[in-house]
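Of the protein chains in this complex, all but one are displayed in their positions.
A and B are the chain letters, set down in written order, and residue numbers restart from 1 in every chain.
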Amino acid sequence: MKHLRQATALMIALLLIGGLLTACVSPLTTGAQAKPSATAGPTSTAGSTTTAGPTSTAPVTQTTVATTFATTGTSAAPLKEATIKVYFPGDRPAGAKLVWDTIATTFKKELNATYDINWIPFGEYVSKLLVLSLSNDKWDLNFDGNWLAYPQMANKGAYLALNDLLPQYAPDLYQFYKSGNALKAATVNGKIICLPWTMEMNGRPYVYWRGDLYKAEENSIKTFEDLNKMLYEMKDKLPADNPAFHYGNESELLNAMATKHELDAMGNFHQFYVDMNDKSCKLIALETTEAFKEAVTLAKKWYDDGIIPKNAMTDKTDWNAAYNLQGKPFSNFSSHEWTHVNMSPLWLENKWIRSRSLFYPDKKYPNRSFLSNVMCINKNAANPERALMFMNKVQTSREMYDLIQYGVLDKTYKLKGEEVISDETLPKDQGYLGWLAPWALWKPQFMRPDGTYPEGFWEEEAKFSKIAINVPSMVEGLFIDSESIKNDIAKRDQIWTEVAKPMLFGLTQNIDAEIADLQTKLKAANLDNVMASIQKQIDAWLAAGK
Amino acid sequence: MTGRNHTGLNRFDLWRNKSLYSMALPGLTLLLVFCYLPMIGIILPFKNLQYDKGILGSEWSKPLFYNFKYLFDSDASIRAIRNTLILNSLFIATGTVFNVTLALLINEIRSPLFRRISQSLTLLPFFVSWIVVSIFVSAFINVDTGTLNHWLKSAGRKPIDFYTEPSYWPGILIFTNIWKSSGFGCIVYLATLTGIDATLYEAAVIDGASKPQQVRYISLPLLVPTIVILCLLAVGRIMNADFGMFYMLTGDSPTLYKTTDVMDTFVFRSLRQTGDIGMSSAAGLLQATTAFILIMATNLIARRIDRDSALF
Partner (left out) sequence: MYRRSRSVLFQPGQLAVRACVGAFALICLIPFIMLVSGSLSDQRDVLTNGYPIWPRKVNLLAYELLLRNGQRLLTGYKITTFVTIVGTFLSLLVNTMMAYTMARRNLRHRRFLSVFTLITMLFSGGLVPWFILCKNYLGLYDNIAALILPSLANAWNMYIIRNYFQSLPEELYESAKIDGAGDYVIFFRIMLFLAMPVLATIALFTALGFWNDWWLGLMLLEKPELQPLQLTLKSMVSNAQFIAYSPELQKRGVPIPSDAMKMATTVFTIGPIVFLYPFLQRYFIKGILIGSVKG
């Protein structure tokens, strides 16, 4: 009797765990085959890769995929249904299912695809993408950019090379990329590994100020001298909680200073710059430049004279809200884009005026990188060709574009003429507008005016990026492999934040001594070695491009 | 221990006590699966990770400790290690004293209603995220608009810029830590106090022991095993700082790093732009190894104090 009880109890204990484990074995087996290898005909090599453990090497080499595709040729045979799995950062909009189901049915004939769209909270997007990639997940498309996972994933084999697939399955997109510099930017070591966005923009500094408080012509504040004249005149006239000038991030000041000195930040690569007039692209460490010293000197002056708030470095004020609700701060750095968007109703109501001035209008400034926002195809993508066909459709079809960006007409958005609006008549539980992150899928040719961007905005933005002072970066598409110098770069980043950041918020006593100290510290972090390694890569890249 | 002369299979402890051991089986299995199997990742810091080759397929880094280099060869990293150890030790010490005191005090409250309500209230800070805490702290102490500096100014004193003055921060951090965690920290002690045989106190009262004497001679000694084990367990996490606390609360102000920069913030800052998995797992391994050595040492000491309350 006793033994019987013991045995039963033991069984229960075992079943408890065993049962739970087996409960999820069924999803395991189904999970492995859940994605039907729905590629057309012989192309299924790409789809039928077995679930590979961490040990497996790249399941399908790029060339085999490419050749199998190539032999199939353009598929005249009807497409098998496929599911395109996509990852975006952000939060799933309520209307996502409605919208993407509509996309699936609308384009059934051409794409025959269903869509599995996933959103991951922004803060965790990169880490989830990295582990998904390491687990050989078979998702197809994902959003990325040179400010997200791209620098890590691009050079370490996480994305599929598209050299052969792109021209075949997304010919229009390919033609478009070829006509500009985008293709070069998307290429690392000879492999095309991403689909850059097709926007043309320039993020050079504008000065914005409250025009109703200080009268000056548009574009009349061209230099730091002009800016100071305004700030010092306004300083005592403003209430204490409205700073004369505000920047929440030291890079805004550096950016303005770099503009003055025509330095190119190489897409924010660890405070290294190149001179925009130097064809040989000689690398410059920012701390050794006149621009840096000027920035530090100015920051101290502003700090001492109360132009910028004393707590600017650790400020937790929601300045976005302050701007919209209170018209604060009096002035700051902005960009062509954000000084030309619509004003919020509150601004109009209060008769606040946003005045703007192009800063240093005679200086060159690099255009925004093609890699700012990209879509990439996963190395293990189940349906890479279908994903490309989809991307091609986004490039060519207004209908597809409207669906992706705005959703279903009269269900998730309304049109007032050309303008996208939303109102109370739309179902509240199917919201779709304002989803993140659509940027890599923005197409200037299809963008509609909306609450933020007025009619004709993107044409103007593209035009702005083409005026003489706005030029493509000389190092656009340069991809620096920092594996061999990563310890030193980590040290550089750490020293930079600790020593240079406070200086750029005005927390300095003796500028010359402190800059010298910063230089010594950075030098001790193997600066020469780091610069030599980067310079070597730049030189090789330049030579290859000729 | 009865019966030394076991025969047959009963000679083996495992067989003789099979029903007892079977109770450990579910836990053992789960730990094995979810903690031990993934430990293959301990090789990650020694690899040059390639996404298309996976963990095992990637090449070993050259030199082998390449991913660890940034953790040792700068003043900042040494300072971060030192700060982590010092601050966490302070947290453990102050936290323990405060939690035990709070538990003893709550235990002494006679009114059940007062006890229940006040104890519930101490749990509230646990739910407030660090980002929200940091918003309030900033509103209280920042130099321009902070309430505290308003008071100082109206009292004719000079305002203090807390975010550039590292010397205040160990105190601020210790206080916030106690505020946020003691509600929970004291519960384990309360549970232990609850378990104490009431007859012990009755006997003490008959012997004419005062309240403080009862605490000193009954409650505290009986709390010692719990105190020891909680401290030991805390030592196991001594190299891991609460990132949210150190990053949010200090506003990541570089001028405070001298006293507030810990391993987790240091690693975050060093890898913010590169996000290297190899290097971040190197930091993890270093934290684990240090904690392992420390816990071995403290466990030895604990075994001297009370054999039973040692970890093993």
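In the analysis below, a contact is a pair of C-beta atoms (placed from the backbone, for glycine too) under 8 Å apart; a residue touches a chain by one contact, two chains touch by 3 or more.
Note that the structure is a prediction, hence the values are computed from the model and not measured.
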Touch criterion as defined above, residue of B:N10, B:T147, B:S167 or B:Q213 at the omitted chain: B:T147
Footprint left on chain A by the chain that the document does not show: 2, 5-6, 9, 13, 16-17, 20-21, 23-29, 31, 51-54, 90-92, 94, 116, 118-124, 127-128, 130-131, 134-137, 241, 317-318, 320-326, 342, 344-347, 349, 420-423, 428-429, 431, 433-434, 436-437, 450-452
Residues of chain B (touch criterion as defined above) contacting the omitted chain: 1, 13-14, 17, 19-21, 23-24, 26-28, 30-31, 33-42, 44, 55, 102, 105-112, 114, 116-129, 131-133, 135-136, 139, 145, 147, 179, 182-184, 187-188, 190-199, 201, 211, 222, 225-226, 229-230, 233, 236-237, 277, 281, 284, 288, 291-292, 295, 308-309, 311-312
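Throughout what follows, only the chains that are shown with their structure count from here on.
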Rounded Å distance, chain A centre to chain B centre (Cα mean): 37
Chain A - residues contacting chain B, complex: 6, 9-10, 13-14, 16-17, 52-58, 126, 130, 133-134, 136, 149, 151-153, 156-158, 240-241, 268, 270, 309-311, 313-316, 379, 482-483, 486-487, 489-491, 493-495, 497-499, 501-502, 507, 525
Residue ranges of chain B in contact with chain A within the complex: 19, 22-23, 25-26, 29-30, 48-57, 66, 69-70, 73-74, 76, 134-135, 138-139, 142-145, 161, 163-164, 250-255, 257, 266, 269-277, 279
